[in-house]
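In what follows, a single structure is set out as structure tokens and then discussed.
Not every chain of the complex is shown here; the ones you see sit where they belong.
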């Protein structure tokens, strides 16, 4: 007998919770992919604002309160991203795996080691 | 005995793959949170570009090739988001759960049903 409690995959669990959240509020009417892409861009803007005046040293050593705020901004990005993917029938985890595989080809270790150069200029 | 093969949580698996990807290329030197927040904002911009001239109807019914491109842009956002969270020691799934709980309080069903009004103007 399996005594280990199996947890649902976090992306899947969040996607379902978001769908229920929207349904309960009758928000699907607003959740057109165009709108969700905008909302995601807005949240990405808020995230970047936290770092805009920081040195690299400061950015890598956020005070706890800032870090908690940043965590919630990251959450906002993820939530809108998941909602967008859901509305477009995109399997986000599968897309990420696919992109990682593409990146591995675009950025072979030998060529890209220690360099931030874009693949088309490698 | 449990015969079910347990899969690692997708966010966790991706985070680990990304860390290995960066380590193999000696890219941690570039992956300061400031830079990663910028990269995420850049990808959010690319995502929004796909939708900028579309009607709602078109946005909700993307041709297959566009949808595949959008899926990879979504992947880019997720990958930089995970990398950023990793560098800041943020548990992205936990942050998302916390934000969902906060949103449930900010947007009570009774007040927000059918309305896209921001919580501070409800």
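Per-chain numbering from 1; labels A and B assigned in written order.
What we mean here is this: a contact is a pair of C-beta atoms (placed from the backbone, for glycine too) under 8 Å apart; a residue touches a chain by one contact, two chains touch by 3 or more.
These numbers were taken from a predicted model, which means no experiment stands behind them.
Trainee: Out of the whole homomeric complex, 2 chains are present here; how many copies are there altogether?
Mentor: Full complex, one repeated sequence, 4 copies overall.
Assume only the chains that are shown with their structure count from here on.
Trainee: Would you mind pulling out the distance in Å between where the CA atoms of chain A average out and where those of chain B do?
Mentor: 2
Trainee: Using the touch rule from the top, collect the residues of chain A that touch chain B in their complex.
Mentor: Residues of chain A touching chain B: 1-2, 4, 6-7, 9-12, 14, 17-18, 21, 24-27, 29-30, 32-34, 37-38, 40-41, 43-45, 47-48, 50-51, 54, 56, 59-60, 62, 67, 70-72, 74-79, 81, 84-85, 87-90, 92-93, 95-100, 102-104, 107, 109, 112-114, 116.
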